[in-house]
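Let me begin by handing over the structure; questions about it come next.
Of the protein chains in this complex, one is absent; all others appear in place.
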Amino acid sequence: MLEDVSRRIGRNAILLAFTNEEGELSLKKELAKLGWSYCQGKVGAMELQKIVAAIETSAKRQGIVNHDVYREMHALYHAILEAVHGITRGQVELGGLLRTAGLRFSIVRGKPYEKEAEGEWIAVALYGTIGAPVRGFEHEAIGLGINHI
Amino acid sequence: MLEDVSRRIGRNAILLAFTNEEGELSLKKELAKLGWSYCQGKVGAMELQKIVAAIETSAKRQGIVNHDVYREMHALYHAILEAVHGITRGQVELGGLLRTAGLRFSIVRGKPYEKEAEGEWIAVALYGTIGAPVRGFEHEAIGLGINHI
Amino acid sequence: MLEDVSRRIGRNAILLAFTNEEGELSLKKELAKLGWSYCQGKVGAMELQKIVAAIETSAKRQGIVNHDVYREMHALYHAILEAVHGITRGQVELGGLLRTAGLRFSIVRGKPYEKEAEGEWIAVALYGTIGAPVRGFEHEAIGLGINHI
Amino acid sequence: MLEDVSRRIGRNAILLAFTNEEGELSLKKELAKLGWSYCQGKVGAMELQKIVAAIETSAKRQGIVNHDVYREMHALYHAILEAVHGITRGQVELGGLLRTAGLRFSIVRGKPYEKEAEGEWIAVALYGTIGAPVRGFEHEAIGLGINHI
Amino acid sequence: MLEDVSRRIGRNAILLAFTNEEGELSLKKELAKLGWSYCQGKVGAMELQKIVAAIETSAKRQGIVNHDVYREMHALYHAILEAVHGITRGQVELGGLLRTAGLRFSIVRGKPYEKEAEGEWIAVALYGTIGAPVRGFEHEAIGLGINHI
Partner (left out) sequence: MLEDVSRRIGRNAILLAFTNEEGELSLKKELAKLGWSYCQGKVGAMELQKIVAAIETSAKRQGIVNHDVYREMHALYHAILEAVHGITRGQVELGGLLRTAGLRFSIVRGKPYEKEAEGEWIAVALYGTIGAPVRGFEHEAIGLGINHI
């Protein structure tokens, strides 16, 4: 793993997903200094496609990805799917198994490797709760997906 | 999700997995104040059973679980498996797919819910890298599993 | 496995799922003698969430679980999911793959282990048919999930 | 589901897997009367391939399948795999996830459908325990696979 | 693998899926000479059940399978499911993960093995694109399922 903790793109994404627009200000400053882009958001749903759509929309609107270029959307999509695995832990399904999720998410795009040729990577982090559609009958869940972009 | 951030057992476990014995001292104090138990460790392997074994051994030695009681080991085991899903994101396999993982882990046991009847829960967090068995050809991965105990 | 066959909670659950309210009377007497609780039901659906809901509702109504306590519902939920794996054998999906299931189910709650510290466990058994949404184009399927509670 | 309970090939297979050579004598008589073939066996392993091999060997030796004909072995193999799903409930893996299984199995071959054109089918049932490689730290598991042959 | 390339049922099915009614005429002649049956079709959907249904309907209408016989439909269904795995590569889901597929399919039924006892087998091939519900944001995918019938 990179010695330089500030370049740990996955860890950074998780810390952003733990907070909201007001939190982790020093981390955000560091990301800005590195020239990395990021965004944060929130989504609650019983349907995974709504979660995927919310993250994609946020990434496009905040300019993290170029929505005219399929290769960027392809990289993002697979990072989202991988993050979803951590949330669902076995069956990539929510409502169909009578459960729901309330999540904060973050997306970070940057260059985590020292070698220039490694180029840009994207990290998607999810943090929140998953459980029955009954208030309070839920526990925390987390997911992280990383892909080259 | 609990308003009281200090009782977010999953978030706490992740933060512990991000650090080592010397880190997150204020968090550790808070856990101690709550009367919760926790431990941290490190494991690198191409075989998932070694990762499972390392976490189980640590939990037993540090007294997080009572290793004479199957129900405690059963709760821990399923929390570990769920955390592994976040690391492997699709195929619960490492060496068999020619990849390896280097992980920090943490286990936290406590009462995340305000209602006394909810009793104790256990969280297992994993953080590190996964990738080819080639130095540096790896990216970060994270996993969290939570179970009632 | 326990020498004492009457305490085999999974086997008991399966035998109950094979029958209805009128069947397995001697087994039911034995369960009553042990102080274990159980219930039986029936559900047919192309949507897994309906099957999950039917089992949860039955367990709550018959008092097998305390529906005010999340840890009990969490234990039950995971036992149901595990039982569903035996029914679906690979893809945890019904209608989405154009198939339907007609099932009898049973839930048994008791102490299968001799050691007092092992406490209570819950078993969910499913038995019925799975197949195309065409009468008779189906074969049998079975599933069993067991969890500490 | 067939009205005629004696022709429920899956239920019959499960009942045989619950017992040994000495048990379920009246069921065995009924199977004989129907002209169906069956066998029973026992296998304990941390490796799934050993379980698959034990069932295949038993089926060949007892003449349940013709081991010179691939289509028969193909039908049996998929029935075994489906039964294994019920045992492993999510990850088709034992030792690689640090767990072991001790199982009784049965294979039944017969004609469960009234219509002659439906021909022969094969059912593989598994029943036993799965758990940590520690005596007693295990719970029951069951699996059933059915295929046309 | 069979030396006789013309009897490679899977390869033949793929080549048919690559083309339409007008293509692969020499292959079709060879299949006719062998006495094998086949059909081709096209389906686009965000729901897997529509894809399964389209293939089943085509197989029934073109007389590739006898739709009155469950064992034939069972063989076809599992061949379809196996082919779908190649298309979805991990999560057997389309719209639920916000993706869609546009596919050509083919079904071939014949005797790929020299030994008479091996009887008939069925191959289902899928070829097309999978991707976001945005024109052009898609890449190719392929799937093949083979079963004894």
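Letters are used for the chains, namely A, B, C, D and E, taken in the order the chains are written, and counting of residues starts over at 1 for each.
To be clear about the criterion, contacts are C-beta pairs under 8 Å (C-beta built on N, C-alpha and C of every residue); 3 or more make two chains touch, one makes a residue touch a chain.
Values in this document were obtained by computation on a predicted structure and should not be read as measured data.
Here the missing chain is touched by one residue of E:Ile9, E:Leu31, E:Ile107 or E:Ile149, and it is E:Ile9. Touch with the chain omitted from the figure is made, among A:Ala75, A:Val92 or A:Val108, by A:Ala75.
With the whole complex as reference, residues 47-49, 52-53, 56, 70, 73-74, 77, 81, 92-93, 96 of chain D touch the missing chain.
Residues of chain E in touch with the missing chain: 1, 8-11, 14, 18, 81-82, 85-86, 88-90, 102, 112-113, 121, 123, 125, 127-129, 136, 138-146. Along chain B, the points of touch with the absent chain fall at residues 91, 93, 95-99, 131-132, 134, 136-139.
Following the convention adopted for this analysis, only the chains that are shown with their structure count from here on.
A repeat of the A-E interface exists among C-D, B-C or C-E. It is C-E, with more than half of its contact pairs matching by residue number.
The rotation relating chain B to chain C, fitted on Cα atoms, comes to 180°, given as a multiple of 5. Between chain C and chain D, two chains of identical sequence, the interface residue sets overlap for the most part, with shared numbers making up over half of the total. Inter-chain spacing, taken between the CA centroids of chain A and chain B, is 20 Å.
One finds 44 Å separating the Cα centroids of chain A and chain D.
Among the residues of chain B, those in touch with two or more other chains are 70, 74, 81, 90, 113, 121.
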